[in-house]
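One structure is given below, represented as structure tokens, and several questions about it will come after.
In this view, the complex is presented without one of its protein chains, the others remaining in place.
By written order: A, B and C. Residues from 1 in each chain.
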Amino acid sequence: MNRKFILIFSCPDKKGIVAAVSKVLFENDANIVESNQHSAKSVSNPHFYMRIVFELDSLSDEKNIANIKIKLNELSNIFDIKYQLNAVSVKKNAAVFVSKEDHCLYELLWQTSSGDIFLNISCIFSNHKTLSSVANFYNVPFIYIPSDFNVSNNNNCDAVNAADDSNNDLKLKQEQFILNEIVKYDIDFIILAKYMRILSSGFINLCNKKIINIHHSFLPSFPGAKPYLQAYEKGVKIIGATAHFVNEKLDDGPIIEQDVIRINHEDDAEELKKKGKIIERMVLARAVKFFVEDRIIQYGNKTIVFA
Amino acid sequence: MNRKFILIFSCPDKKGIVAAVSKVLFENDANIVESNQHSAKSVSNPHFYMRIVFELDSLSDEKNIANIKIKLNELSNIFDIKYQLNAVSVKKNAAVFVSKEDHCLYELLWQTSSGDIFLNISCIFSNHKTLSSVANFYNVPFIYIPSDFNVSNNNNCDAVNAADDSNNDLKLKQEQFILNEIVKYDIDFIILAKYMRILSSGFINLCNKKIINIHHSFLPSFPGAKPYLQAYEKGVKIIGATAHFVNEKLDDGPIIEQDVIRINHEDDAEELKKKGKIIERMVLARAVKFFVEDRIIQYGNKTIVFA
Amino acid sequence: MNRKFILIFSCPDKKGIVAAVSKVLFENDANIVESNQHSAKSVSNPHFYMRIVFELDSLSDEKNIANIKIKLNELSNIFDIKYQLNAVSVKKNAAVFVSKEDHCLYELLWQTSSGDIFLNISCIFSNHKTLSSVANFYNVPFIYIPSDFNVSNNNNCDAVNAADDSNNDLKLKQEQFILNEIVKYDIDFIILAKYMRILSSGFINLCNKKIINIHHSFLPSFPGAKPYLQAYEKGVKIIGATAHFVNEKLDDGPIIEQDVIRINHEDDAEELKKKGKIIERMVLARAVKFFVEDRIIQYGNKTIVFA
Partner (left out) sequence: MNRKFILIFSCPDKKGIVAAVSKVLFENDANIVESNQHSAKSVSNPHFYMRIVFELDSLSDEKNIANIKIKLNELSNIFDIKYQLNAVSVKKNAAVFVSKEDHCLYELLWQTSSGDIFLNISCIFSNHKTLSSVANFYNVPFIYIPSDFNVSNNNNCDAVNAADDSNNDLKLKQEQFILNEIVKYDIDFIILAKYMRILSSGFINLCNKKIINIHHSFLPSFPGAKPYLQAYEKGVKIIGATAHFVNEKLDDGPIIEQDVIRINHEDDAEELKKKGKIIERMVLARAVKFFVEDRIIQYGNKTIVFA
């Protein structure tokens, strides 16, 4: 029996990297079954990115993986390689944030339960109760944090008395509560599946996990609120959706995946919203699938996606 | 033998319009073979738009068309109808403006010469000589107006002494020269097929013809200069092109048609440009085809396209 | 307040139909808000098809609808019109047939529950228990009819002793049982959402309802069993799905809707199946949406879809 592993790495571009890494894999009995690479041609700072899927005999894979890591660490000194090495058989844990709209959550739950996306949805956070029954049907813990959620009433976190806090203090305490839960559930990354509150930059920094958001427009067109209304008023003939990593600036992080759908003059803003939902959930599901399969590398404000 | 006609009209939305217009057509022996309509639902000013293709027996079509026009003019008093009525067999005349890039011009010349677009390309204006041989091959007059073109040297227009003019005066005189040619060639509309000079608002107003432009981005993303470089730097996963009517604001007129193509991290700005050319020429050709088939109605800053 | 109605009709092509029908509507205070028509140009038998959406004031709509029907019936004598006239506010009732695969059923249940498809899913028939919990979650009756289902054990139908029946007799009795249920649930049409048993031609005839099936290939390529394996072995670069009306010949009925997805040499038959599921459910959902909005007219072995 063979087990599969994914090595994903980046380093300054330099002759011999592929030879060196493939030698390490070969000498440790690995068979390369997929590989992709990209050379970013920036004049001042050319960089190299690679994704390799390899197989090891499961009888000896632990020893071989240990050796491979030792050798890769040695290569780091020569090539300044930064790498991740994951077993394909290990599922990542995601926390999904939702508000009232269900379509993205449904899509993720269905594709996860069918095995089309290889992922644990470990817990669902929401500022509304609306989707708790969906969570229950799929047996996923549903953590309800309304905007007036008083953290001190909850035994699972450090008690604070939020009663006399300003709204902002309350939000920060709620976010601290969420961060604690994220640790508790051993979350690897976060998915914002139409979550209608804005996470503070403090949360984004402290969390230190990749956060994937779905925005319901073809960015950079129509960032911010009511993109379908903006699209309707502009009279575009095609609308889209964009999955991106969250950074501190609203709807501005590195784009992972986009898709579009043709519309026409008959479609008012309400109809655009309906048609857009299908694109939103497909684009988000694809971005999540890319992520759990270690196909995405962020560089600067862009992504490489080895699709 | 039957001859086809296209009636395209708009009016404030009111009960009975379809009945009234179809009665006029029926009483004048017209057989409706295509019809499309749109009700724009604005609360304050609901408007109705319709396109009807009908056939008349060619033995009596002139009399019938004359009668139909009389009746439609009568209806205008009741319904405030604005209409156009064109024979399908009459080709429109277009002036195409180009600079150095050939792909959009080629596409229009091919599709026109093959009959896929039913159109006369009556003349080609350019600020560069580059594409004159293409024009010659297709026997289309090529009017070369370089940026330092001195109008007074040309016998076909009112002589002016441009020698001591400022650049701006020179441009205005060149545009006046173009306007004269447009009259001479009996032009119905103008196509900017990658024309890299900006037409003055004076020209746009005086010309009083629809002007279709192709912009090499998915508007409203990336207006202005170097859209492919902008797209590359933003890291979008899909690029597009937009055909729109020209108004006085750059890249802002009513959108007629758009299309997109998927790209990936391997594509640099140069490669985007190559891939984009295919979309540009397809989108422009479709917009022109819609126009010559009387399928487009502009309303406000948007279009209805009965595709 | 206005109420909307949809008139859909066909007749031999003849001058004056549009005028006559729109006159009827106008004289009964109807305001036409959408209209589409198609003339099928067959030399021997030119036919005309039309779909009109109109509004009536809800205070008097019953009287007006009654009058409109009287007038349309009169027109039937002149133009040989066959028509349907439905109120937009009345939901159609569908029976969904499934086996083990859940993706098409989920898609229909989601889009129905969200209101994106305006439809009652009245009951679900299945030859497997697998999807009963999904049905329960959405509160839809789940009628389990395994291949060895003995109809006589069931109180809801005429008892027969199936014990000594041949398999074929058993299947026919099961189908009779289903037909009885379809009457009981007042079903308007049937959706085969990856139902893996073949309905007998007897059932199809007796049922006398439109049956929409989803086939997991781009028909007419790869009809019958294992289309993804067929596609893989042929080495096509794009796969598709097809929603069609069921007739007595397998995978041959009038095509309603199709869509495709790009694949490549990395995709084995198993991967094609995964990717195809997304197309299957989208295509089926679109076909069902067209049907419930009275947008489909069958003619011969083809369909007109006023999308």
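Worth pointing out:
Heads up, the rule we're going with is that a contact is a pair of C-beta atoms (placed from the backbone, for glycine too) under 8 Å apart; a residue touches a chain by one contact, two chains touch by 3 or more.
Worth saying up front: this structure is predicted, and the values here are computed from it rather than measured.
Screening A:S39, A:S58, A:N73 or A:N136 for touch with the missing chain picks out A:S39. If you put the hidden chain back, the residue from C:D13, C:E55 or C:E257 that touches it is C:E257.
Residue C:T303 is the one among C:S10, C:N31, C:N213 or C:T303 that touches the chain not shown.
Listed residues B:D116, B:D169 or B:D268: the one in touch with the omitted chain is B:D116. Residue-level contact of chain A with the missing chain is found at 15-16, 18-20, 22-23, 25-27, 29-37, 39. Of the residues in chain B, those that touch the hidden partner chain are 34, 102-103, 106, 110, 114, 116, 137, 266, 274, 277-278, 282. Considering the complete assembly, chain C touches the hidden chain via residues 38, 41, 218-222, 234-238, 240, 254-260, 264-266, 268, 301-305, 307.
Rule of thumb we're sticking to: only the chains that are shown with their structure count from here on.
Chain geometry summary: the mean Cα position of chain A and that of chain C are 38 Å apart. Here the spacing of chain A and chain B, counted between their Cα centres, is 44 Å.
Centroids of chain B and chain C (each the mean of its C-alpha atoms) stand 41 Å apart.
Not a single residue in chain B touches at least two other chains.
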